[in-house]
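In this view, the complex is presented without one of its protein chains, the others remaining in place.
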Amino acid sequence: MAMIGGGRDAFIGAIHRIAINMDGQIDIVAGALSVNPEVAIASGHDLFLDEERIYTDYKTMLEKEAAMPKDERIDFVSIVTPNFVHFDPAIMALEKGFHVAIEKPMTFTLDEAKKLKAKVDETDLTLLLTHTYTGYPIIKQAKQMVKSGMFGKIRKIYVEYPQGWLSTFLEGSNNKQAAWRTDPKRSGIAGAMGDIGTHAFNMAEYVSGLQVTHLCANLNTVVDGRMLDDDGATFMKFNNGATGVLMATQIAAGEENCVKVRVYGEKGGLEWKQEDANTLLVRWLDKPTEIYRAGTGYVSSYASHNSRTPAGHPEGYLEAFANLYRNFTLTVRAKMNGEKPKDEWLDFPGVDDGIRGMAFIENVVASGKSDKKWTDFVV
Amino acid sequence: MAMIGGGRDAFIGAIHRIAINMDGQIDIVAGALSVNPEVAIASGHDLFLDEERIYTDYKTMLEKEAAMPKDERIDFVSIVTPNFVHFDPAIMALEKGFHVAIEKPMTFTLDEAKKLKAKVDETDLTLLLTHTYTGYPIIKQAKQMVKSGMFGKIRKIYVEYPQGWLSTFLEGSNNKQAAWRTDPKRSGIAGAMGDIGTHAFNMAEYVSGLQVTHLCANLNTVVDGRMLDDDGATFMKFNNGATGVLMATQIAAGEENCVKVRVYGEKGGLEWKQEDANTLLVRWLDKPTEIYRAGTGYVSSYASHNSRTPAGHPEGYLEAFANLYRNFTLTVRAKMNGEKPKDEWLDFPGVDDGIRGMAFIENVVASGKSDKKWTDFVV
Amino acid sequence: MAMIGGGRDAFIGAIHRIAINMDGQIDIVAGALSVNPEVAIASGHDLFLDEERIYTDYKTMLEKEAAMPKDERIDFVSIVTPNFVHFDPAIMALEKGFHVAIEKPMTFTLDEAKKLKAKVDETDLTLLLTHTYTGYPIIKQAKQMVKSGMFGKIRKIYVEYPQGWLSTFLEGSNNKQAAWRTDPKRSGIAGAMGDIGTHAFNMAEYVSGLQVTHLCANLNTVVDGRMLDDDGATFMKFNNGATGVLMATQIAAGEENCVKVRVYGEKGGLEWKQEDANTLLVRWLDKPTEIYRAGTGYVSSYASHNSRTPAGHPEGYLEAFANLYRNFTLTVRAKMNGEKPKDEWLDFPGVDDGIRGMAFIENVVASGKSDKKWTDFVV
Partner (left out) sequence: MAMIGGGRDAFIGAIHRIAINMDGQIDIVAGALSVNPEVAIASGHDLFLDEERIYTDYKTMLEKEAAMPKDERIDFVSIVTPNFVHFDPAIMALEKGFHVAIEKPMTFTLDEAKKLKAKVDETDLTLLLTHTYTGYPIIKQAKQMVKSGMFGKIRKIYVEYPQGWLSTFLEGSNNKQAAWRTDPKRSGIAGAMGDIGTHAFNMAEYVSGLQVTHLCANLNTVVDGRMLDDDGATFMKFNNGATGVLMATQIAAGEENCVKVRVYGEKGGLEWKQEDANTLLVRWLDKPTEIYRAGTGYVSSYASHNSRTPAGHPEGYLEAFANLYRNFTLTVRAKMNGEKPKDEWLDFPGVDDGIRGMAFIENVVASGKSDKKWTDFVV
């Protein structure tokens, strides 16, 4: 496979590579790793790429790779550039016949997202959207338990994503991550809501199996001089009548990255937080709370399939990330071999999640600006 | 002192008595413990009251006690009846010259609350409102730390109060607590928001030292047949420009009573939850989170004054409750002796908190019904 | 009842009084509160005692109270003096017909303990030994679960009691608590092992229902100049073949008072620590760990009987302490009324626990001095 973006001066590209490498099933053989040619070349050397497969722009790469013999060229690309450079390379990669892995949010606008889905449908290729948190094995367990109906009808969903790293005007200093994430030209119309709110939204819909139908949002720009929202919350109505609250902030000083989701049904509910990523609390009306743990013998096949170690050997963010790539490549390989992928393999975020995510961004920003309490969630 | 309500078949009365007894500074010498005369008398015997000070209605009690010599009669009453029987006995007690302790919410309506405040002001007597959670020593520490300015300007406040005990239509079975708390005639215009939302609101304002100026609420009645809200959330704007989210629910199946408050300022923030009641997490932008613990040598005089044991001997809800009574009686006794109460003693919830609480109920219900996103918090 | 010791300058006496007062079932009507007459009298005034029942020595008190009419005199005494002043007043109280509550360790020597038991047996009076930690409701649950056999044969017991308050030579400064507890003349032959090791030992035997038969101890005096052990550990063999480890230290800098017990059987096990006093973790070989919580509907009658609030209202050390007194007084009152106490009431530590505790002190000190690995636990 090949990477687009993710050179020496990037953050998330390195994370993708760890996830890609972890299981020894994927080789990074090409890359257009930076828009800066020098960085692109140096980064290619870092990755031990063959000289001729270190590219300085993605278009050339996609052209050249597509022209190679089938068993030599790449199978898929990973697009790990800032948001505004997702759509074009994704479309081109699909057109050239490559599967695509892409960082979230999927595109710059909802409109792009819809076009991308059309292209995916048209090409019958596979797209992975790296909503990392759904890759945790015990989150798979959570989804399966809700799906089984054991909690009865779902009534309430709380999801939160508190961070503190943007508590100061970091984009004013020499912080590349802060700079592009707070810049509407590169990040899009949302700041915190796009960067982490989308993850929270994805978790809420993924674990509950429900879809948001209405929002009532309050978005804030807390730090002086900032151009996008750095804090917000939204009430949600779901398509089964449940309600929920989503909170996402990047100005909660001292908070790290503790995504948390709670789902309550008629008979019980569950709670997960990333800080204790291998544990799922399962609560019941009339009996003791249970602590479900990843890697145990009693979890579902969806959870087991996504663990690499027995219970008690903590697996974390990087393994969750690697699960996305593993399921994606198992699926892609099965398809390439004309086999039917297992259900467990197909359980990774894709283009439909990307559309929901972009719709969330557009709808939550619109709701934030509206004087009306509730606004429809329009896709 | 004397109790009004709190007989054999009541819940919170027994809690008040434990709090009253704990420090050996208050004697329960009289009571009108139930509207049911038989229960009132039996309950009086339970408490070893003198036969002649077991009353079957509070009016008679207040009359007779007021007619007794000063050093024999009661000093104060505790009103632990359902919400709709708070105002009348409180007014009468004050008029008869007795200090008053009263369960929250303070009255049935905001209007009553204002009248009660006028009476307190007029009589110069003291009123205790039992917002228990502000009685925890480490909550005192939290308030003092915020007040000191060490976190900079406060920017964000999250407060939540999840319960699950009303997940089913409990008022349809023979559950007295559920019955009156979900009955508009006895509870007032709010259900969960009145019962526990007021506590959450009180915590937010108490710890932050700020006041809510606007609300945007979503109230729900989740359980079929229920007459009042059993779930809700509200966004809040505070008078310094901070925003917040308050969540209170009684249908979060499996949840017990874990009130939680988080406050974030420019430089750091803090977190407390009742499940770990002696611990305050203090977070900072650039250094390790600190675990402040009740009963240690490094906490403020406000925290120390409200502990009974050294660190590591868990004090809980009943001690927090007893702290309210202890500070109230220290204050009352000082006043009766013509002394100036210490600042630490004066730190208990009173009539102004009661007005804020009743205003919260009226405003949050109004906001819940409104199509407008934000509504003013009117007192 | 009356207190012996526990005047103004004492620590544990105040704790006893809170426990005594909490449920409104016991009146403190007399006291010999200090060997210092001035302190005794001032302390009596603090407690609002009648002038004539403020005594300056316990012998006079016991004489005079015994001479009073039965319905006026005290029913029992609480002995809260340092260890070396436990035995004499206890014997005298029993001889005068009073029930006895007494701080642990029960006596100064095992020999005294045996004599005290003989006196209890002879008088058929009731003795309470305040091993507080067995008063926690969820510890009652733990004991009942082990007793039920649901974990199979018990195989392993870990119990630990880490404190840090004696990390420095505190007895060299003006610290009364440190002074007597590290003084062999007042404390006995053991320091940490007597002060907190006995609690840990009591927990191990109480929860498991087993008895220690052999010890292999390592006792240390870590702080220079100290006269007794301030740190130690012992291996234990139990009478069913199980083994265990007990650790008790007062030089674990930064530790508060987190007693912890873990018991493992063939099929599962349990864990409790005082820091999270309302929670019992119940582990199983093949299914999720369960979180048992005090105050819930699913716990045993032994646990329910010892709770005062519903789940989620943390009860702590003082309530556990009060449970000892409540069960003791329920038992005493039943006996005085010629009624049979309920099993749940009888579940409080008594003279047999006191003998085991004193035997632990003598045996663990002997084992600590021995070059042999295992020494018999001799009573």
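In order of appearance the chains are A, B and C, and numbering begins at 1 in each one.
Convention: contacts are C-beta pairs under 8 Å (C-beta built on N, C-alpha and C of every residue); 3 or more make two chains touch, one makes a residue touch a chain.
On a predicted model such as this, the values are computed, not experimentally measured, just so you know.
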Shown chains touched by the chain that is not drawn here: A, B, C
Residue touching the undisplayed chain, where the options are C:Leu49, C:Ile102, C:Met247 or C:Leu324: C:Met247
Selected from A:Leu318, A:Leu346, A:Ala366 or A:Val379 as touching the chain missing from the view: A:Leu318
Contact with the hidden chain (one of A:Ile18, A:Ala66 or A:Val379): A:Ile18
Hidden partner chain, residues of chain C it touches: 151, 155-156, 158, 160, 164, 167-168, 216, 218, 220, 222, 231, 233, 235, 243, 245, 247, 249, 251-255, 262, 264-269, 283-285, 289, 370-374
Where the missing chain touches chain B, by residue: 282, 286-293, 296-298
Missing-chain contacts mapped onto chain A: 14-15, 17-18, 21-24, 28, 47-48, 163, 165, 255-258, 274-277, 293, 295-296, 308-319
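Here, only the chains that are shown with their structure count from here on.
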Taking each chain's C-alpha mean as its centre, the one farthest from chain C: A
Centre distance in Å when chain A and chain C are each reduced to the mean of their C-alpha atoms: 55
Distance from the mean Cα position of chain C to that of chain B, given in whole angstrom: 34
Chain C: positions in contact with at least two other chains: 293
